[in-house]
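Of the protein chains in this complex, all but one are displayed in their positions.
By letter and in written order, the chains are A, B and C; residue numbering begins at 1 in each of them.
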Amino acid sequence: MLGLSKKDTTFLVVVIFLTLMTPILLQPFPEGSVLAQFNAGYPDLMQRFAIYGIFAIGFNILFGLTGYLSFGHAAFLGVGSYSVVWMYKLLGYNVVPGLLLAVVTAGLFALLIGYISLRRSGIYFSILTLAFAQMSFNLAYSVLTPLTNGETGLQVYTDDPQILMGAGSPNSPHFFGIVMNESAKIDVGGWQFTFNNGYYFCAIIAIIVFYLSLRIFRSPFGIMLRAIKTNQTRMTYTGLNPRPYTLAAFVISGMYAGLAGGLLASMDPLAGAERMQWTASGEVVLMTILGGAGTLMGPILGAGFIKYFENIFSKINDDILHTWFAALPDGLEDAIVFMVHPFIGKGWSLTLGLLFMMVVIFLPGGLIEGGNRIWRLVTGRSRNRNTPGKDAQHHPKPTAHVN
Amino acid sequence: MDALILQFLNGLDKGSAYALIALGLTLIFGTLGVVNFAHGAMFMIGAFCAVAMQSMLNISKVTLDPTKLDFLGNPAQIRTPMVESLFGPELGGSIINWSVPLSILLAIPVMLALGFIMERGLIKHFYKRPHADQILVTFGLAIVLQEIIKYFYGANPIPTPAPDAFRGSIDFGVLIGYAQNTIIYPAWRLVYFTFSAVIIAAVFAFLQFTTFGMVVRAGMADRETVGLLGINIDKRFTIMFGIAAAVAGMAGAMYAPINSPNYHMGMDFLVLSFVVVVVGGMGSLPGAVLAGFLLGVVESFASMNEVKSLIPGIDQIIIYLIAIIILLTRPRGLMGRKGVMEE
Amino acid sequence: MGILEVSNVNKRFGGLQALGDVNLDIAQGTVHAIIGPNGAGKSTLLNVLIGKLVPDTGTVMFDGKSVLGRKPYEINQMGISRVFQTPEIFGDLTVFENMLIPCFAKRDGTFRLHALESIASEKGIIEKAEQMLSDVAMIDKRGMTASSLSRGDKRRLEMAMCLVQEPKLLLLDEPTAGMARADTNNTIELLNHIHESRDITMVIIEHDMHVVFSLAKRITVLAQGSPLVEDTPENIKGHPKVKEAYLGEAAA
Partner (left out) sequence: MSKFEINRRGLIKSGAAIGAGLALPTIFTRNAYAYVNEPKGATVTLGFNVPQSGPYADEGADELRAFQLAVEHLNGEGDGGMIGTFSSKMLKGNGILGKKVAYVSGDTQTKSDAARASAKSMIEKDGAIMISGGSSSGVAVAVQGLCQEAGVIFMAGLTHSNDTTGKDKKANGFRHFFNAYMSAAALGPVLKSLYGTDRSAYHLTADYTWGWTQEASMIAATEALGWKTVNKVLTPLAATDFSSYIAPVLNSGADVLVLNHYGGNMVNSLTQAVQFGLRDKQVNGKNFEIVVPLYSELMAKGAGKNIAGIVGSQNWDWKLEDEGTKSFVKSFGEKYGFPPSQAAQTCYAQTLLYADAVERAGTFDPCGVVEALEGFEFDGLGNGKTLYRKEDHQCFKDVLVVRGAENPQDEFHLVDIVEVTPVAQVTYEPENEMFAGGNLGKCNSGA
């Protein structure tokens, strides 16, 4: 179906199901319960899961398949966001023109940077991309402020032209009248589920681009990219020119990043310059490696993992801890709170750092490897048969080079 | 002209910090083939060695002085540093005053130990793993290290002044035949530059003139062959890791008076030091040093008002611009070897 | 006129004359071996043939076109395939995927963006790849990861990848280097089979005289950068000049 094998079709159906059910699945604990703190089913975070999932899927097409490690993809994310907000300012709040522009400008920008950077390989390539992105960030923050509104971030002002805004047009981002920040809340028993327009908009786009990436993985182009990662010498002596292949992968992943950046601004009409900083580029690298580079689902898992910790763990404070352990005797309660305290709230990055280390030490293939292990355990299939999980055939062997 | 000399001095000074960090990073790349994202954190921990030394010397005996009141109206606490009560206020005072240079004595063993533990406990298991995994694990480690520092020292910068003797500036211009008050330069920055030059020279001498160094250099060129010769190169590489950490640590400790240490200063230097190493060329120690000084000097000149008025914002991007130009004209940086981290 | 003509090629590296006045004329359909003691210039000559080195003087014409200054992938597209000393294959890919790549390269040229087409729909390509794998008796290993193959199978796979492109000329750089005897014999058998069934011109650079004499129809002996003799294997055996050149080395 859809040009996919039966296995891939099943896989895609599972992904679609999970994506559409996210508002329910991420809300496992009833409202008001002690563990409700761990619920992640609110619009902003779900949107971020989908958007950073898209970013990571795109990055994986470059890094996972070709092995070229870009440290500058945040630049495309930023360009995408700025494009969308500029379209808001000039035309109006419909997200479509902005998203189209975001993909196109990010693609062109990627073409330029990729064309230059891909003249080098390995770490030299990584540093070239990093240099371009850092230049973009530094300029966006300072000299280019008329274009980017600098530190504050680009936003819509009431005196912007917005020439396509009719009297009845919604006054916030919308898709032909479907307003992104509108939600339906449904209470079922003790649970409350939020079905947000913006989330479903992102989710549908995420499913489409996931499907595209699945097609790319299974296409002749996908094989060529993996061949580049494995052996460029054989590639050239087989009559193939690796450069246009890597450049195409770079541009495609740049467009994914631009789309993700555009969606960020579609959910929340503000484009901050920090989106272009090296830390943002590093984040997508971490997401991809953490989840499992070169696998289809890995990067999405990695994106979800990091965003979850950033948004959920940073909000747990001592008061919440005390309510959790309130049932315990006072001394014990204080002791436990004291022990847990460094890892939550402002210590969320410590927890994240430790988890990075644990995952990479114990699960060399990333989170997806953990998933595969559990899968094997559940299905009871033996380990030594090297049973393929969903993704095993694209699982990268640990090879001894960055790229 | 005097403005140019001033900026040249600034460049050398910036460059010596870059060079020291890049040197350690290259030692680790070159000998171990490991991408160490925690190297910036080593620099940061070095700087906190200076902070720790200062607070250790300031461990005080507390007495209450009922004649004075603190902000809540309670009797004020009078703190007398132990060192002062031990050696008398005069000598004790000057020991405290010299805490930053003294912290080198703390930084060397601490950083060597940290380096050994890191290499044996963690990095060792990642030699055969992809560079991507190395990046993830060392980045995780960098976060953990800086969060630990934040837990104990907070997020604010902590003042760590240079000894009084070097706190002010000296009239450098007079020394090289200029009029008075034309080239004024902070004394501590001159100390820092001299210190860096000594460390860099020492590292090179160590690699050049000792058997140990020769084996390591041979190992950098061809690890397998050296291994075949029956030399335990792994052990030496562990020591090199310790040395690299110690170099970064000393660079950080001595930098503390210039840049008040804070827990995330390592991340600020991380990206820059990678750029320096790559511009210098992977696996080349002289390249790292050369690139460090080059980028430092170029950055300083780009910060001059005359240049900035020509090209606004040039000082924000000059390092990256130079990096791009060099990498496009010289495929392996200034002095890189073929095949290192190129696949 | 041969398919590959090397005329008056000279190449110096500093003071060293690596190649001096090399003239070679390789006939269509032959198996031509280039032998010579260490340092005779075999590798330099090979690198000139594949365009990696540009000679100081002289020309290299393949099929009437110059190969000099062309990129490796252009030379391949002209019809020259190369087998390396250590097999160069796509280690992370399966045997079958390895075979697909040359098939696509043959059909689509140096670059084509088939990003959304499914491999499964490429019936012709799949058939061709499977056929080739059957020909080299590797069809039962199609799902294996290439890096896990034995040395002999890697060589077999590399050869198959070259052959599936139907090259006019196959360059082999010490195809049996480092192989066990049994693997060497298998490889010789394979090459002979290929030559007989496909009529491909082959140029072999080889050390091992057993291999050379089992395969070659003509042999050029290179010494100190220049061709010493060119003749049939029968005549090369026991040729005095050749013995002289190999003095001290174990001739076969």
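Operating definition for what follows: a contact is a pair of C-beta atoms (placed from the backbone, for glycine too) under 8 Å apart; a residue touches a chain by one contact, two chains touch by 3 or more.
Computed from a predicted model, the values in this text were never measured in an experiment.
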For the chain not depicted, the shown chains it touches: A, B
From A:Gly58, A:Pro170, A:Pro220 or A:Gly282, residue that would touch the chain that is not displayed: A:Pro170
Among A:Val34, A:Val104, A:Val179 or A:Ile361, residue touching the chain not depicted: A:Val179
Chain B, residues in touch with the chain not shown (by the definition above): 2-3, 6-7, 9-11, 13-14, 17, 68, 70-72, 76-77, 150, 154-159, 161-162, 167-169, 181-182, 184-189, 257-260, 262, 264-265, 268, 299-300, 303-305, 308, 313, 315-316
For chain A, residues in touch with the removed chain: 24, 39, 42-45, 48, 138, 141-142, 145, 149-153, 155, 157-159, 170-172, 179, 181-189, 193-195, 264, 268-270, 272, 274-275, 310-311, 314-315, 317, 319, 345-346, 348-349
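As a convention for this text, only the chains that are shown with their structure count from here on.
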Identity of the chain that, by mean CA position, is farthest from chain A: C
Distance from the mean Cα position of chain C to that of chain B, given in whole angstrom: 53
Junction residues of chain A, two or more chains touched: 396, 399
For chain B, residues contacting two or more additional chains: none
Touching residues on chain C, where the partner in the complex is chain A: 50, 71-73, 76-77, 81-82, 84, 88-94, 97, 100-102, 104-106, 108-111, 113-122, 145, 147, 158, 161, 165
Contact set on chain B toward chain A in their complex: 35, 122, 125, 128-133, 135-137, 139-144, 147-148, 151, 267, 271, 274-275, 278-279, 282, 312-313, 316-317, 320-321, 323-324, 327-328, 331-333, 341-343
Partner chain B, residues of chain A touching it in the complex: 63, 67, 69, 116, 119-124, 127-128, 130-132, 134-135, 138-139, 141-143, 278-279, 282, 285-286, 289-290, 293, 342, 347, 349-350, 352-357, 359-361, 364, 396, 398-403
